[in-house]
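Please read through the structure below; I'll follow up with questions.
For this depiction, one protein chain was excluded, whereas all remaining protein chains were kept in their positions.
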Amino acid sequence: MWINSVIKVGIVGGTGYTGVELLRLLVGHPDVEISVISSRSEEGRPVAELFPNLRGVLELCFSAPTAESLAACDLVFFATPHGVAQEMVPQLLDRGIRVIDLSADFRIRDIALWEQWYKQPHGCPERVNGAVYGLPEVNREQIGAAQLVACPGCYPTSVQLGFLPLLEADVIDAGDLVANSASGVSGAGKQANVDNLLAEASDSFKAYGAPGHRHLPEMAQGLADIYGKPVKLTFVPHLLPIIRGIHSTLYANLTDTRVDVQALFEKRFANEPFVDVMPAGSHPQTRSVRGSNMCRIGVVRPAGGDKVVVMVVEDNLVKGASGQAVQNMNIMFGLPETRGLEAPALLP
Amino acid sequence: MWINSVIKVGIVGGTGYTGVELLRLLVGHPDVEISVISSRSEEGRPVAELFPNLRGVLELCFSAPTAESLAACDLVFFATPHGVAQEMVPQLLDRGIRVIDLSADFRIRDIALWEQWYKQPHGCPERVNGAVYGLPEVNREQIGAAQLVACPGCYPTSVQLGFLPLLEADVIDAGDLVANSASGVSGAGKQANVDNLLAEASDSFKAYGAPGHRHLPEMAQGLADIYGKPVKLTFVPHLLPIIRGIHSTLYANLTDTRVDVQALFEKRFANEPFVDVMPAGSHPQTRSVRGSNMCRIGVVRPAGGDKVVVMVVEDNLVKGASGQAVQNMNIMFGLPETRGLEAPALLP
Amino acid sequence: MWINSVIKVGIVGGTGYTGVELLRLLVGHPDVEISVISSRSEEGRPVAELFPNLRGVLELCFSAPTAESLAACDLVFFATPHGVAQEMVPQLLDRGIRVIDLSADFRIRDIALWEQWYKQPHGCPERVNGAVYGLPEVNREQIGAAQLVACPGCYPTSVQLGFLPLLEADVIDAGDLVANSASGVSGAGKQANVDNLLAEASDSFKAYGAPGHRHLPEMAQGLADIYGKPVKLTFVPHLLPIIRGIHSTLYANLTDTRVDVQALFEKRFANEPFVDVMPAGSHPQTRSVRGSNMCRIGVVRPAGGDKVVVMVVEDNLVKGASGQAVQNMNIMFGLPETRGLEAPALLP
Partner (left out) sequence: MWINSVIKVGIVGGTGYTGVELLRLLVGHPDVEISVISSRSEEGRPVAELFPNLRGVLELCFSAPTAESLAACDLVFFATPHGVAQEMVPQLLDRGIRVIDLSADFRIRDIALWEQWYKQPHGCPERVNGAVYGLPEVNREQIGAAQLVACPGCYPTSVQLGFLPLLEADVIDAGDLVANSASGVSGAGKQANVDNLLAEASDSFKAYGAPGHRHLPEMAQGLADIYGKPVKLTFVPHLLPIIRGIHSTLYANLTDTRVDVQALFEKRFANEPFVDVMPAGSHPQTRSVRGSNMCRIGVVRPAGGDKVVVMVVEDNLVKGASGQAVQNMNIMFGLPETRGLEAPALLP
C-alpha cells in the first residue's frame, strides 16, 4: 500500500512522442511529482521549448540520464528506443526503485527470440523473467506487486484485448488468427524519416512489414499465455495518414457457433475501466479514443456465419503506450486505476 | 461570491461542436453539475450515443428545451445557431438564471447592424445593452457581475487579442488594419454541407467571405471599444483542412517605431492565464493549443521595419467558444479562472 | 471494328465524382467527343462552374437526361446512383446505342439477390443477362462485343484482381477468403452527409458495413465465375481519411505451399496494361496510383508459411470506376486499350 502523499517520478528519454505524452498525462495527475526528465541530446534545454503545449505547466529542463539523478525517484519510466532500458534498469532495481519500461526490452521471455527480432544481444537477460507484462486486463494482480513492468506494445495491446474473450472462452480456432491493423504515424516516433513526411504519407495508405513485424512475437506470446497453448497469428500492419490511433480488425473462425459473442465480450470487460464494448452493430472509430486511455471494441459475425470479426480502437500513444504506463503506475502504487486518466477523448 | 458547492448547469443546443466541447470540458470540472442538456431534434436520445467520446462519463439524455426544464439551473449556456437565444433568454433572466450565450445574438450593440448582417429582425433588442461582451482579457470585471454574457466569436477572439496591446498603447495606424485568418472546418459546425466534406475540403485551401463576413462588425466594435475610437479593418477568413484551430496573421503599420513590440505584448499579458506570448522570433502553431483554452501569440517586425505582424493561434472550439465560455463561468461564479481548463494541449 | 474518326459520347449523371472523373479523362482522349452531359438538378448550368478544374477545357452545360438528347451518341455512360440506368438503358440499347453503366444496376445476374441488397424491385431484369461484366482482365473478349457493359464496383475490382491468379491456379482454400479493404471518402460520393465531413472523418479511421456490404454479392459472383465454383468470402470495408484510393489486403490459406506466388502473379498479369505486380517484398501505396488507371499488387507469404497475403491498390475513381469505364470503351471501339489513360499517377 502506497502511503506517501506523492509519487516522485523520473522519465528517461523524454524527447519522443511517448515521452511528451507521459508528461501531458502526468502534469495533471494529482499524486505525481515529475522529478527528473532526461535526454542525452537535449540536456539543459527546457522541456517546454521542445513541446510548446507544456509552456506554463512544466518548468523542468532535460538532464543527462544517470542512476544518481534518478536515485530519489519512487518510479522511473523508460520512454526510450529498445536497448536503452536494458542498460540502466538493473541499477535502479537494485536501489529499490520501481520501473515501467515502455520499450520492448523486457516484453519477450524467450531471449533468443528477442535477439532474433531486435538484431542485437540482450543486455540484461537475467531480469526478463522477473518483469511483469503490463496488460492490466490480464495481469492486474502481478502488476500491483511488480518491481519491473514491461509495458505492452501499441499493436499488441489492441490485438490481445480483441482476441482475449474468444481465446479465454475457447470458442475460436486458435490455429488461424488474422490481425489486420492500422496505425497513425506517431507510432513511428519523432524520427526524421522521408517515408513519414506529410508529403509522402498523407493522402495515401499502405501496408508495411507484411513479411514479419517485431510486434508479432510479443503478440504470439501474449495470446498463447491467454489461451494456455500456442496460437498461430498472421499480422499485417498498415500506415494511416492520421497522427494518433490504432484500429485492429481481427478475424477468426468460430469453433462454437452457438456462442453469443456480444454477450461474451460485454461480460468479460464489464468491470474493466478502460475497455468499452460498443453496442451490437457498432463500428468503433479511432477518434473516439483520441487522447484517452480507453479501448473501444465492436464485435460482429458477418451474415451470422462462423467468422467473427473484432474491431478494436485505441490511441497508440495512450492505451497503446503512455496511458497504459500510467494505468500500471496507479495499480503498482495502490491508487484508483483511473486516476489522472479520466479526461474524455478529444472529439471532433 | 458563489457559496453553493456546485453550479447547476443547463446547455441549450447540445448537438453541435460547441455543445459537445462544452460537455467535454464540464464533465471534468469539479464545481459543475450538468443538469440539463437540450436538443429539439434529439429529444430522448442518450448524449453518449451521439458523441462516443462521452460513453461512460455522461449518462444524460437530450431533453426538449423549455424554460421549465431549465428553471433549476444556476447557469444556462446557449450553444445554438443565432436567433435561438434571443427567444429564450429573457424568460431565464427573469427567473434569475444567469446566461452565457455562445451565439452571436447579444454580441453587437447596434441592432440595425446586427439585423443587416444576420438578415433577420432581432428578437430581443432590449436585452442587448445589458449583455457583457465576454472577452475576459478586456472585460473581466463586468463579466464577474454580469447576468448575461455574450461569448465572443472564434475569429474575433483571436483578432482582438492580437491587436489589443498595439491599440491600447496607440502605436499603430488604426485606420489600416488587416486580419488574415484561417480556421479549421469545425468552425463551420456539424452541418451536412458538400463544401465541408473531406473529399472537398481536404488537401485544399481557399479564402471565403472576402467581400464581407459576419464576424467583421463584431471585430470592428470590439477593436473600437479597445481603442476608444473607430478603427478600419480588412478581414479575410480562409478554410483550413484541419479540424480545430484558428491562426490569425495581423498586419498594421507602426506609428511609433521606437516601441519594443515584444516587451509591449509580454507586459500586457503577463497576468493573463490564457494568453501566452511566445519568445521573440517564435511562430505559434495551432496544434500547440489543440483542445486547450490557451491563446498563443508571436509578434514580429519584418526586417525591423514599420510593419508589425502579429500571429495568434487558438482552438476555435475552446478559447474561440466553449473554453472561453467556461472561463467566463468561472469568473461569474468567483472560481479560480483556470478551474477545469488546466489540461495541456494534445500534441502531437 | 470502329471506323468513325470520333466516338460521340454522352454522360448521364455528371455531377458526382465518377462523373467529373469521366470528364477529366475524356477531355484528354483524342478519339472522343463529349456530346451530352446530363443532370436533372443542374440543368442549364455550365459544367465548369461546378467543377472549376474544367474551366477552359469544357464548354458544355448540363442538360436534362432524355433518350432524345442522347440519340446521336455512339456510347452513353451512366454515372448515376443505382436504379437510374435500369429505367433508361433499354431505350438506348433499342436505338443501337452502346452503354457502359458505372452503377450497380446490371452487375448481378441473380435478380432476387440484387433486389435483396438494393432494397427495391429491379426495373429491367430482362437486360441483365445480356450485360457483360466489365472487368477487362477477365472478360476482355466479351467486352469487345458487348452492347451493354456493367462496370465493376470499386472494391470488387481490387478484390477480384487480387484473388484472380490464386483462384485460377487453384492453390488456395476458396472456402475461407478474407478481404480487408479501405477506401478514400470519394467512394461515398459527393453527398452532403455529416459522417463524411472533414471534421468527422479526418484524423480518424473506422470499419463500416462489417455485418454486410452491397459489394459482397458482386465479389462473390465474380470470384465464383473465376474459380468455377462458389467461394466463401468475408469482406470488411473501412473508411480512410484520404480523398482517393482503395487498398485491399487479402488473406487466404494456400492449399499448395510449393507454389511460387510471386511468379504466379507476374505471369498472370504479364500482358495486362493496367495491372502492375510489384517486385517481391513490395508494399504498394495508394498514392502510387492516384489519378491513374493502374492497379498495383504486392504478394507476400509471411514467414514463408501457408498464409498468402495480397495487397492491391487502385484509385477508386479511376480503375475502380471511370478509368475502367474508359478502358472498356477503348476495348468496345477497337482502340488501343490504354488510349487516354497513359498519364502517370500524381506523386507526391
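The letters A, B and C name the chains in turn, as written, and every chain counts its residues from 1.
What we mean here is this: a residue touches a chain if its C-beta (ideal position, glycine included) is under 8 Å from a C-beta of that chain, and two chains touch if they have at least 3 such contacts.
From a predicted model like this one, the values you see are computed outputs, not experimental measurements.
Undergrad: Among B:Thr66, B:Gln120, B:Gln191 or B:Thr234, which residue is in contact with the omitted chain in the full complex?
TA: B:Thr234
Undergrad: From the list C:Thr15, C:Ser186 or C:Thr234, pick the residue that touches the absent chain.
TA: That would be C:Ser186, which touches the missing chain.
Undergrad: Which of A:Leu58, A:Val76, A:Ile243 or A:Ile297 sits in contact with the chain that's absent?
TA: Going through A:Leu58, A:Val76, A:Ile243 or A:Ile297 one by one, A:Ile243 is the residue touching the chain not shown.
Undergrad: Touching the absent chain in the whole complex: find that residue among B:Ile11, B:Leu164 or B:Ala182.
TA: Answer from the full complex: B:Ala182 touches the omitted chain.
Undergrad: What does the interface between chain A and the hidden chain look like in terms of residue numbers?
TA: These residues of chain A touch the chain that is not shown: 17, 184-186, 188, 190-194, 196-203, 241-243.
Undergrad: If you put the missing chain back, which residues of chain B would it touch?
TA: Touch set of chain B with respect to the missing chain: 176, 178, 180, 182, 199-200, 202-208, 210-212, 234-236, 238, 240-245, 247, 249, 251, 253, 281, 283-287, 290, 298, 300-303, 305, 307, 309, 311, 313, 348.
Undergrad: Since one chain isn't shown, list which residues of chain C touch it in the complete complex.
TA: Spelled out for chain C, the touching residues are 17, 20, 24, 27-28, 51-57, 186, 190, 202-203, 243-244, 276, 278, 284-285, 287-292, 294, 296, 342-348.
Methods note: only the chains that are shown with their structure count from here on.
Undergrad: Check the residue numbers that chain A and chain C use where they touch, and answer same if over half are used by both copies, otherwise different.
TA: Since more than half of the residue numbers are used by both chains, the interface counts as same.
Undergrad: Need the most distant chain from chain C, centre defined as the mean of C-alpha atoms.
TA: B
Undergrad: Averaging over Cα atoms per chain, report the distance between chain B and chain C in Å.
TA: 46
Undergrad: Mind checking the centre-to-centre distance between chain A and chain B? Centres are C-alpha means, answer in whole Å.
TA: 36
Undergrad: Hey, what residues on chain B touch two or more of the other chains?
TA: In chain B, the residues touching two or more other chains are 17, 186, 190, 202-203, 243.
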